[in-house]
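So that we are looking at the same thing, I have put the structure below in structure tokens.
The complex is shown incomplete by one protein chain, all other protein chains being positioned as in the whole.
Our next item is chain A:
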């Protein structure tokens, strides 16, 4: 069997799309062909692991955190410390941002600007942090030396870290000078033309009342709204991590005069989600069910 055909068959089998004689034949082959069985197992694992969206999102977030965790922080771990996490966000852009980037490239857009954007973000967000050492070889050696000189007692995990665990990192952002700082990429999305002609969100309004985030606005489209639209919430502090994702509801605005042709229809779009937000600036991004393209972006300042 050609490899491409083999992949198709394995995927159809895993999706339960093989039936009748086709299924029976494939299962017979599975019992006798070890390498086929291993190949099927690998495809199943890949599907299970890489299809696990929350876990993929977590990996992305953790990569971004690890990327700018300096080795120099190794000595500071046991003491309570103020969060220096605002140096973050050097790691990959959120998935939907790549979607937008992709869209602009296709549309002959401003590729260069997007390519340089990540660096600019770093300088915007990391004002509190000195730049990390750039020479991993020397810092590695230095840290190792420092550690061995400092005495390398065995870790005893039996005790919880004392009160230092009450790190202020999760407290309100108001203490941070850039608590209401804007995010460059998201701001650009707001000022840009909407990337989709199919779905036009207008008059959007994002509001926060203690315990609830609410969106209301208008969607104009000639397509069905069945596929689902989602409001994704990000904070200015950690734009690479989604705080919330919720499905929006739509109710059609009936025209008084019936239209001769099925032209675009207007819908009242709404979303209310329960969440407690600490003081910061938050961005709401609307996407369709499977898409990563931002259809609307707005912000709300939480005091």
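Here is the rule we use: a contact is a pair of C-beta atoms (placed from the backbone, for glycine too) under 8 Å apart; a residue touches a chain by one contact, two chains touch by 3 or more; residues count from 1.
FYI, contacts and distances are computed from a predicted model.
K.L.:
Select, from "CU044_5270 family protein", "RNA polymerase sigma-70 region 2 domain-containing protein", "PadR family transcriptional regulator PadR" or "Hydrogenase", the UniProt-recorded name of the complex's unshown chain.
P.N.:
For the chain missing from the view, the UniProt record says "RNA polymerase sigma-70 region 2 domain-containing protein".
K.L.:
Any idea which of A:25, A:50 or A:253 touches the chain not displayed?
P.N.:
A:50
K.L.:
May I ask you to list the residues on chain A that touch the chain which is not drawn?
P.N.:
3-4, 7-8, 38, 41-43, 45-47, 49-51, 53-59, 61-66, 69, 71, 73-78, 81, 83-85, 88, 95, 98-99, 102-103, 106, 140, 143-144, 147, 152, 154-155, 157-161, 163-167, 169-170, 235, 237-238, 240-243, 290-293
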